[in-house]
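Excluded from the complex is one protein chain; the other protein chains are retained at their positions.
Moving on to chain A:
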């Protein structure tokens, strides 16, 4: 098992994937957060509550949570790349106990996801505070609370990366899997929210659970107001965290079990 994890780390570090992830973490964490805070949510179109309000701070943190499709896409890429480049056969020749290969990938990418989340949350914290200081706006939440929320977002990134691996292992076709993952996370959930009846599911979907982590209700509220439907009640943060963990476990289980007896042709 240690051999397999070592191999997966070598595989990850040899490709440009890790550099891409690092760049994405810096751009989305420091870059996007800094830009949003400098412009100020009150100047968005449509305007949102300013940074001096609690809702304002939670909202721009919540928006950061929506970038989770990036690590999800990375996980999907990692899981499907072996099929795309036809190395899966070689890998399973070296390690016929296929579940171990997938477990090693999950461990490796779990670490990579953690690093991604840390860098994303860390640079976002620095950018948010710096931008607020530059503009002379006091944040609507104490610094410790902001850090706590950012840490949750960072951890959510690990979950999404694992979900990506699960979907990738299930679908195998890289393009299809990427379309499904990005399409669903980027647009699918937002569309679901607009469908009366189905939108009641939102709180228990990954997006809703992630929003619950930071108690980011602004978007859901605005949407239900516009549609004139009943307000969506997000889960409490702890329940959201549990639910996300369940998603990660399910995805990991799929990743480990699905390739077991499938023919590699």
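Just so we're on the same page, a contact is a pair of C-beta atoms (placed from the backbone, for glycine too) under 8 Å apart; a residue touches a chain by one contact, two chains touch by 3 or more; residues count from 1.
The rule is short, and it goes like this: contacts and distances are computed from a predicted model.
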| item | value |
| --- | --- |
| Which of "ABC transporter ATP-binding protein", "ATP-dependent DNA helicase", "Xanthine dehydrogenase subunit D" or "Cytochrome C" matches, in UniProt, the chain that is not displayed | "ABC transporter ATP-binding protein" |
| Residues in chain A touching the chain absent from view | 3-4, 6-7, 10-11, 14-16, 81, 85-87, 89-97, 261, 263-265 |
